[in-house]
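Report on the structure given below.
The complex appears here minus one protein chain, its other protein chains still in place.
Up next is chain A:
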Amino acid sequence: MLARRGLRSGLRRWAAARPMFARGFADDAKKEGEKAPTGQAHVSDKFKEDWKKVAPNYDLPNFPSNYMVARPPVPAAIPAKLTLNFVLPHMFEINAKPVDYVIVTATTGQMGILPGHVPTIAQLQPGILSVHDGTEAPKIYFVSSGFAFVHANSVADVVAIEAVPMDRFDNEEVKRNYAEYTQKMNSAKNELEKAEAQVGVEVCAALMAALGVTA
């Protein structure tokens, strides 16, 4: 009884965080207000025995694994579409949308993510991300840097700090920044300044390549 009461209030406290956990793996058409399945407490049997000896009248305490949403099962057949979550700190750019495929620029090169992709964690480089769905024109974003997580159930989470559609850039500004940071890199006094300028050069060069602008 004590455990049930603790679990219910715990679930309420964690309810605010639940959407974040739930988004990591696609919600398959859950009705509003339906509680997601909780995981089992991952506790060793020895702990359970010791607990019984110490506090025989108390149920087991709650552990973080009690509050975690159970990992959804991997479907037997590869799904037809990839579920994409494209998340920035200030907004959901794309929120659990089924798409055909996504092309991201990872540090190891460009990578296409299709449904049934092997689970991957890819560190993104400043570069282009394009979302392709059916016969629509691909939506192209420039991503500042971030990570792409592909899960076994064909859900892809792309997280970035800044991701901007390509039509929001000022070409002249990009050229000027590139020149400025190249100059700063050459005249840098210490390692840290040089690295910062090099980051600027890297981002502006990628931006210029993406926009089709030459220095």
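Keep this in mind: a contact is a pair of C-beta atoms (placed from the backbone, for glycine too) under 8 Å apart; a residue touches a chain by one contact, two chains touch by 3 or more; residues count from 1.
Going forward, contacts and distances are computed from a predicted model.
A chain of the complex is left out here; the name its UniProt entry carries, from "Histidine-containing phosphotransfer protein", "Queuine tRNA-ribosyltransferase catalytic subunit 1", "Large ribosomal subunit protein uL10m" or "ATP synthase subunit epsilon, mitochondrial", is "ATP synthase subunit epsilon, mitochondrial". The chain not shown here is touched by just one of A:Val54, A:Ala77 or A:Leu192, and that residue is A:Leu192. Touching residues on chain A toward the chain that is not drawn are 89-90, 126, 142, 144-146, 161-162, 164, 168-170, 173-174, 177, 191-192, 194-196, 198-200, 202-204, 207.
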